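Apart from one protein chain that is not included, each protein chain of the complex appears where it belongs.
Our next item is subunit A:
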């Protein structure tokens, strides 16, 4: 290929990329998205390409921005739970619990051990569901559909457990301030036990199909790599940061909901490439199973919710027979109960990393300000740096392995 002299281009991005450089081919601008079957969500990337090689990329975000932070300023606290569902919709229980814990911190509610353990079980199930999607779709993006179908069945099973716990599947609205809305039912325990017994074999089968697969390894090793130092500077958290070799996990560093009671390991990678992210997520699923097993075996006796009548919806039977319960029910549902003045930051380990809630309350019925720290939004900034110099197909795989969820990205 001979070098072609470049003429000035009408595209701003191109001119910037071409400053003082010579490329093999004429640079082209490629518009990837906003709707593209390979990006799993509404993401637009304007890529500047030199033949097959990506020179520069610019992401456009905000396609499904729904102004959650503004809506939250007029909603009673309990109605905000439904907003958190719609952030990372692959693992909504984690978002719900994170929000509940933030408000409990503000209200000073002590949650009983049993409720904390049930929460841990639900959060770890959500983490498995989240990682199943990310890893299996990464495999699909590299051309392996079979494994995806195997594990997707088990995501369905996890959704059935959600259904058993809260009646919903995707946007769960699970739990209440002070605990859970209902105890673990016999059916839920049976289903969790089925998962613990049968899922490991399926996960092993999936890993057997993909993990040491030559094609998969060729497509992912050294693709979309980022160093630990850069990852920290870009605010990475969660599996993506751990794949780069930094063992920061909110569950271990700032334990919440009794995570300190459980014995689990935090897998870390070395290179921060797509393959490491895949391995870290894969191993985290095993660790989650371990945590669920421990929580279920050591499930403490007691109440599944705190005694906080001002904030916890009373039992329906009570509402129909007891005057006080009726009053509390009415006041809670109408959002008539004021929260104390205060500023709280609480974070949980979401499917993608540190999911933080910064809540400023002025003593009213709704937050004065609520800021969500969404891990996706923060680490997606690094995408151009990670794909520079690689090919378009590598960019797709990199994006897939970063697990960028549109709902969390845009709130």
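Keep in mind that, in the parts below, a contact is a pair of C-beta atoms (placed from the backbone, for glycine too) under 8 Å apart; a residue touches a chain by one contact, two chains touch by 3 or more; residues count from 1.
By our rule, contacts and distances are computed from a predicted model.
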{"item": "UniProt protein name of the chain not shown, from \"HPr family phosphocarrier protein\", \"NADH-quinone oxidoreductase subunit C\", \"ATP-dependent DNA helicase RecQ\" or \"Cobalt import ATP-binding protein CbiO 2\"", "value": "\"NADH-quinone oxidoreductase subunit C\""}
{"item": "Contact with the hidden chain (one of A:32, A:225, A:295 or A:382)", "value": "A:382"}
{"item": "Residue, one of A:67, A:149, A:204 or A:333, that touches the chain absent here", "value": "A:67"}
{"item": "Absent chain, residues of subunit A that touch it", "value": "61-62, 65, 67, 69-70, 73-74, 105, 230, 232-235, 246, 248, 253-254, 342-345, 347, 354, 356, 358, 360, 364-366, 369, 371, 373, 377-379, 381-382, 410-411"}
